[in-house]
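In this view, the complex is presented without one of its protein chains, the others remaining in place.
Take a look at chain A:
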Amino acid sequence: MQAVPTLEALMLGKLDWSAIPFDQPIPLIAGGVVLVAILAVLIWVVVKGHLPYLWHEWITSVDHKRIGVMYILLASVMLLRGGSDAIMMRIQQAIAYQSQGYLPPEHYNQIFSAHGTIMIFFVAMPFVIGLMNLVVPLQLGVRDVAFPTLNSVGFWLTATGALLVNLSLVIGEFARTGWLAFPPLSELSYSPGVGVDYYAWSLQISGVGTLVAGINLVTTVLKLRTKGMNYLRMPMFCWTTLASNLLIVAAFPILTATLAMLLLDRYLGFHFFTNEAGGNVMMFMNLIWAWGHPEVYILVLPAFGIFSEVVSTFSGKALFGYRSMVLATMAICVISFMVWLHHFFTMGAGPDVNAIFGIASMIIAVPTGVKIYNWLFTMYGGRIRFATPMLWAVGFMVTFIIGGLTGVLVAVPPADFMLHNSMFLVAHFHNVIIGGVLFGAFAGFEYWFPKAFGFRLDERWGKLAFWFTFTGFWITFVPLYAAGMLGMTRRLQHYNVAEWRPWMIVAAIGMAVLSIGVICQIMQLVVSIRNREALRDRTGDPWDGRSLEWATSSPPPVFNFAFHPDVRGEDAYWDMKIAAQQQSLEHDVPEYQDIEMPRNSPTGFVCAFFATIMGFALIWHIWWMVILGGIGAFATFVVFAWRDHDEYVIPAAEVAAIDRVNLEERRSLVSMAGAI
């Protein structure tokens, strides 16, 4: 006979005081500090009376630029969290030679799992999605994305996932299974705690957010281009955005389905991936990498787009071999879906299968190599200005080539038989993720910051940040390559092999240098905000740019463009500048018209609020709260769907007033350039 659950169990599920890790000082103190910081910010906001501003201008905003900025803010905060995890791991491995170090296994294992999960899902993803949100509608010359409110929902659901991951620090635990939670280790029998549930529900909720962001951006690029902006006139960043979001739309449902199966195993006793009753662990590995491999291209393709913009702008030339680049981008988009098996060459597949997937993986190196060469020839014959974004771009090219080399190396099955899961592999994917995605995100951040906020970032601190990050990266990861060649495998909480030790110490020193880079980045932001008047960008075109985002003011008005720009070729804004100079500045006074813009909506925020409740309740088996959260989230959508007004009108006079200020500044710039 089944026991009747107590009232406590009904109300609180599995939750009780033992969920708070009073015995583990590190997460407790870290969580406490974060909590105090959040409270302090909240109190400051309320006391200073900023709450209405935040609510009306940011939290409920459906403006793609604002949402983009919030995505990047989320990514930056999470970068500090994931970076702290990295520092803790490098210190642990530096001291845990023939000792237990300072982190017991159950804590260390949470840290590397959280590090991977956070860096991919809550740093890299929101950073690139934020940049795409901010820039793509501007580059396409349109006033917003295709689905503005959905865009807001996507962001807030991503934030929900991030919140749940951080909550696991103080209530319960995070997964101790690695960032992909391979069964059977992640099944209930071997991970009975709530860690894997935190992991899976965070990713399920933020995965919905990512999927709607993908749908939104694909639709925006395909359907919302200004007149004359045909496909082969789109800036490279729009192309890579299209490719990346097509991959999101195709790949993220696989992740959702895979995690759903794992959750069914854990919650309802299914046997998709269990040892018993016909479950198949290899199927999980197969499915998760069918998402996981396209995922790395989802991240790196937008970075390629950013570098294309940066290299072209700062070389003072159009992108070399534009059509070739488009072809390479779409080739990567397609082939990246056909190579996932190289993640488990060592699981016992036959030589034909291994060789075919090995060669398919290498083939991706061809379009990627073409991209490198086309950037190289964009620089050839240019007049290169080494502003901070360009430093990141050149640093990327050098770094990424090495990452590509080691990547092709592990695509050779017999080499992978020695290097699979080793520190060499860890070094390889950090080489491409840091050297590719993160450098790209930083380049984009420096490059488009003036567009988003109306003032440039301090160059001196920016360059310092680059040099510390660049050298720190190499000092950290060359030792990991070396340790991998000495047979060291990943995720070791301690070890007894003397020859690994020196490399772990050097890597920890590298991590310190890398951290100085991050501090410089923060300093750059602080210094720039304080000197913002001196760094003000009045023309909207601080870098002598080539694409349409530079054709409007910085920051752009809510409607982006008073008129839809008329595009006559590649590098649309560059052509306009040339034309303006040749026409010796004879302008007619434009006739302004009313502009309709989407109304702000709290839908995203409210929906995410209920999703957070639901996610937390699911993790802790508090069923009444699950129902409450589910109904709340659904009701939010229903209310939104039955709205009466969804747009408001900006009168022509207001548009004219806003636009004229910028037009004057811009004309004086063009006339100055003309005079020279």
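Basically, a residue touches a chain if its C-beta (ideal position, glycine included) is under 8 Å from a C-beta of that chain, and two chains touch if they have at least 3 such contacts; residues count from 1.
FYI, contacts and distances are computed from a predicted model.
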item	value
Options "Na(+)/H(+) antiporter subunit C1", "Ubiquinol oxidase subunit 2", "Formate dehydrogenase" or "Sugar ABC transporter permease": UniProt name of the undisplayed chain	"Ubiquinol oxidase subunit 2"
From A:Y373, A:W624 or A:Y648, residue that would touch the chain that is not displayed	A:Y373
Residue of A:G228, A:G487 or A:G630 touching the missing chain in the full complex	A:G487
Among A:L73, A:I95 or A:I359, the residue in touch with the chain that has been omitted	A:I359
Absent-chain contact - pick from A:M88, A:L217, A:M234 or A:M397	A:M397
Residues from chain A at the interface with the omitted partner, ascending	14-19, 21, 100, 104-106, 109, 172-173, 176-178, 182, 184-185, 189-195, 197, 275-276, 281-282, 315-322, 324, 344, 346-348, 350-352, 354-355, 358-359, 362-363, 365-366, 368-370, 372-374, 376-386, 394, 397-398, 401-402, 404-405, 408-409, 411-415, 417-422, 485-497, 499, 620
